[in-house]
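All protein chains but one are shown in place.
Presenting chain A:
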């Protein structure tokens, strides 16, 4: 479904991602792991269209989308839950959800989908008319995921969902991601908590300073020397 070939992402002179290849089949879950600054968010930015790759290609559903602007990629079914959640703080929870589906669903379908989201994230219901900025970190993460799901995406990318959340809330988030996986959703997950990420994922790619240093089925990556020492503390 997603095919990234020889991707290079640069910010001016600085190279953030170099010669990266990724393949993600429909229904698969891929974990992208690596230290801070390894280029994980930059990879997601290139797939979502927030940055244009300096080199390489991004293909989605057989179509070359390397130069497509982010809004068109969203309409093709790519959704990103960005690092730091980035809910629209001044807007209500309801308005955040509405915007998530504004370009994908008509008014009636949006209402149905928003109700589904409230079923999936019951905590959002009691804050439905509150400003998103007043929610806790965990609630904002739920809202950010719900906003992305409003569009009924084919590919959901999530950047560091557990960042800054209490352990109990992290468990809630990962329970939800597991349920989404079980429902057949294709996901690309960036996560500092490598044990949780590899547990959820089918396959994994390890990045270091912008390059792939290891990739393969998630259990193999979890069992590798590199990951056990550097990320799992074993």
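Just so it is clear, contacts are C-beta pairs under 8 Å (C-beta built on N, C-alpha and C of every residue); 3 or more make two chains touch, one makes a residue touch a chain; residues count from 1.
Here is the rule we go by: contacts and distances are computed from a predicted model.
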Given that one chain of this complex has been left out, which of "Branched-chain amino acid transport system permease protein", "Sarcosine oxidase subunit alpha family protein", "Aldehyde dehydrogenase" or "Cobalt ECF transporter T component CbiQ" is its protein name according to UniProt?
"Branched-chain amino acid transport system permease protein"
Absent-chain contact - pick from A:91, A:123, A:214 or A:232:
A:91
Of the residues A:65, A:124 or A:151, which one touches the chain left out of the display?
A:151
Residue in contact with the excluded chain [from A:39, A:53 or A:100]
A:100
Residues of chain A in contact with the chain not shown:
48-50, 69-71, 74-75, 79-80, 82, 84-91, 95, 98-100, 102-104, 147-148, 150-151
